[in-house]
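Note that one protein chain of the assembly has been removed; the remaining protein chains are unaltered in position.
Lettered A, B and C in written order, each chain numbered from 1.
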């Protein structure tokens, strides 16, 4: 009747933007219209051989893979609207504990966009990539100094990959020093540890043995000593731990583990708290991984990419994944350590993320790094102090870069859970803290303001949390209101699994 | 009490984002905290002479100018939140009549960011800026072909500046050919003309004489002939005119004006409709300005920068503003036409905007330019046809790139004005059309879908307008709902003028 | 062939459906209102058949367009800095109204957000609070820099701002002339002269004597405005008290074209009694860009606000009582006032104003001062180094901040050419401005911003010394 073209939904309507209507945004598949397109390629002037001349018949696809067909305009509108439905550090505070959602300075974006870094082939000979190798060596050297370690591999692409790399180094070490007869099968992990730690232990071929925390929220030294025997390959710790507390006995712990021939692994997710203040190497750690996407301002990208370099003592350097960039005779080249565990990445790691981290290290410097830790710890302690009396504080002593409070009281009095508090905080214009972690705290809210939030922001965050506690009601279960979507039905998603557009209606 | 630092509002809270709370966003001045800062400069190693050693005492400022003091983090959050409160083409359709809010291809952004264009000093000798001069000549040549004119100046930085430039060329021409005795004091302008036209006429030293439109919405030929005499310097027209209608008598109009020695000026704001279909030069125009920010996809930037080049016939080339880039003996250089009216810009015009337009011309090409006009006109006519019966269509005949409908009927029946329809459209996820323009139409809604909106989007836009008409009610005066702010009190703004933060409370 | 001609999403099938709805048989029929004789034909596959078509090449795909534009970019010798390596570009000592200042990455990152970039003039304030508030903040900062009560939301550039200032003064005073210092940028004076042909404004020059303007011989009849640039084109700080006195004696408005960077160190024009302040905003957030888009700053006393050219954003409330921003005093503007408007500005430079506002907030109070101080130090050092070279003489005396003029024993144009080979853009050649200009004698205008380092300046002065030897 109207001569309108059927099918796809309009791509030039912004009703899905929170700015306007808050309808659901159509998927890119619903925006697709057959025959429409955005692509163009370089003109190449090559013979126009057809598909059947280029591909053997048995391989030739009978029909093309269906991808969405959009104009550039609709593609741009779709993603611009999607981003308008997304919270981010650049919009406001993101006090997600253990995640160190600090502000990522814009200069690093420029770094990653440099053609001289971004347009380099990873298999190009070292002679053509001296700048990259110098950058990697520079970053590695800085990280070694910051952690107090001797040697670094930049290959692991994230924290968990760093952990597994470290455990494989541990394994290689024991295999070497202990001979083939060694039966070190266990790795100790505190009950407050992040989930990647035990998972990595399993993948590293070890069995996880849980070390309980004591009343201070730290490793229970007595329990630890009881668990130490010659089947223990080592221990994995964060320090400060995931309660945001500094393990004061760290030197004794390390010594005890070393005494039984074990190694001490440092999960660097919380390194932000101690930059320039103290170093894992000085504490007695043997292996350290860093989350450059936490401490070194590599943006999180909605869940990656990150980078999880591993640093080790001199004794363990020979096991590092290779090849490693090294300087000799004034030129940089690649070299694989003698007893290397092998590659842990297809190429050299998440190199452009490493370049960002290097820019951050240069900009921050030795003076700035310590300032980072000071401000991060100051913010967290101020917040902890401010929340006292409004939330339960399970381990109420000076914290480091984050503090863990509990909504257990609110649950008892109003049926309001930590998750509800988190959702209500969204209504106040803040991202939520981490909830239900660490597992050792009931109704945990793990709050990490980071150093890049101003005192005013931390005060406003505290006030919002206080207001939420003061006005808690069973209605909070329906929070958040006003967000692009209301409380999301997670159970339904699992029950009627719809993980692709094509599975719609089949769930 | 709390040890919180007073004063500034928190910069890390996103409550102002429509995504969340929709509070007002604090001004940058309210986010400011004394002593905080974001700046850094290149290290220069120069002697650190102090201010009093460098500036004579009578000039030295006794206190520094107060600017906001923010961290980079808060500055980024502030503007990221501000942009979340802003509609844009990249979010959805923007059918603002006469403004040609088409999609701006992303490739042009890359162009403008090229260091080889952006880091060039405008006073650098031509020998060092051959690329820029070649680009400008290339763009000028293309625009001459598109408009059917002989020579082009790229200096005028916007449409209105182009108009005034054109009128000064007209003036210079009459001064030259008519001798000093000429008394051409009037410029004719149709009643449907854009406000810049009469304003430019005044600044050009002429008097505006209004030409009425006839029942077709076009220039009333009879009335025009009656107005033509030897005091007339020329006529300014858009074609299609601001009703979106093609002036079919254009050749006769031009001839009639030429007969009395007048010149015919083309306001190129509507050129999008006729690209590759017909040319002002062929219609008999002597002077043309183009809005590159409309037709040539230079983004509007919230109100500029644009670019308003002026193209003229061979006879008028000698009056163009200079210097002009020219090619001779294989090199480009600058040259000022013999009877140039002089400079109309501090340098060479909005050059980076010109580079964007050139990229657009290259990408679109001769084939694409005609396709632009075809799709723009098709969309507008389809929309006009679809709205018939739902809105009054004052001049109901085939339109070009935009159509003008009237809400006069809704006003009579429901007290709903064009403005209310516009505000309601915002709720539907579209930007509003132009309202209350052109002045010759009561309760005008001037709708320009542009060619980059798909048929589906145009259909959805039409449906939204139809739904709005169907559900019109006096309540519409309270639209829009759900936008970052509700209906804005414009009268109050004028009454209690507060044009700076410092004037707050004084209004 | 263009892959997606004109970025048009319509498939042929969709177009056919739409045409059918309109009862049309072809796209050509859409244009039946266009007289046959005026019509071009679509680009023919083979032959034009006698009819004319647009004689332009077919569209190129994105990579080919970018390659072509990049080729052109590489045919320029750009100034060193981000994206232009020290040995591939020119170290910039040129100024003359366009300055090589640092633009931090936050500025393009924020001003480049597509909501700012692809919005129109904020006609619907309910969905334009982003642009409106950014402009409100811009206006506040420009007002503070100028020392006046109110600033508009931008004009095209410094030159056009000075034209608007003269027009405002003429409207306020009802007079028909302006007395303009020769220290005002020659391009701006040329632009003033161009537009004066339309408004009929008479322009008289006030000469520079020893680097600053002499207001000794006032024109008759009394002008609407006394116009002075501070620091002036030769880099010298003007005696604004004298300019104010001259204006007072004539009952004229004082228009000061100021360098906004100077506000980091020297008194604001407003504090000297300026009625209107204009300026070029490029130094704050805009790269050299071969001259545009730049940014016309415009501020005036509150009493003149109803004659303010261009857009003005005001603060108000929305229907729910929340703070909101909106374009205000719209009745001044051309779209409402039409032929009675005193300015025809419509599209202006909003995005550049937003970038400027971002850069100013990035600087803050201390950064602005530091910036001005660093410019002044670099300029002092450069000047001392240059004047130590045999044959280099100051063109004029007078206190300078970021720029100064010298006389050379070799033609300045030749010096610029020769130093380019050594990697320096040596300065702006005086008298080479085109149009008005050439009032200063032969000389070279040398600028040094906060981006210049000691080693660059040393190398530059050595290279210059070599050329002069």
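Everything below uses one rule, namely that contacts are C-beta pairs under 8 Å (C-beta built on N, C-alpha and C of every residue); 3 or more make two chains touch, one makes a residue touch a chain.
Everything numeric in this text was worked out from a predicted model, so none of it was measured.
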Neighbouring displayed chains - absent chain, whole complex: A, B, C
Among C:105, C:173 or C:271, which residue is in contact with the omitted chain in the full complex? C:105
Would you indicate which residue among A:223, A:378, A:408 or A:466 is in contact with the undisplayed chain? A:378
Of A:198, A:234 or A:309, which sits in contact with the chain we cannot see? A:198
Quick one: which of A:178, A:212, A:261 or A:304 touches the chain that's been left out? A:304
Touching residue (missing chain; options C:66, C:295 or C:405): C:66
What residues on subunit C make contact with the chain left out of this view? 62-63, 66, 70, 74, 82-83, 85, 102, 104-105, 109, 113-114, 451
At which residues does subunit B meet the chain that is not included here? 2-5, 19-20, 33-43, 70-74, 76, 80, 105-107, 109-110
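Keep this in mind: only the chains that are shown with their structure count from here on.
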Rounded to the nearest Å, the gap between Cα centres of subunit A and subunit B is 45
Of all the residues in subunit A, which ones touch at least 2 other chains? 2-5, 19-20, 33, 36, 71-74, 76, 80, 105-106
Per-residue multi-chain contacts in subunit C, two or more chains: 2, 4, 7-9, 14, 17-18, 21-22, 60-62, 64, 82, 104, 106, 109, 114, 127
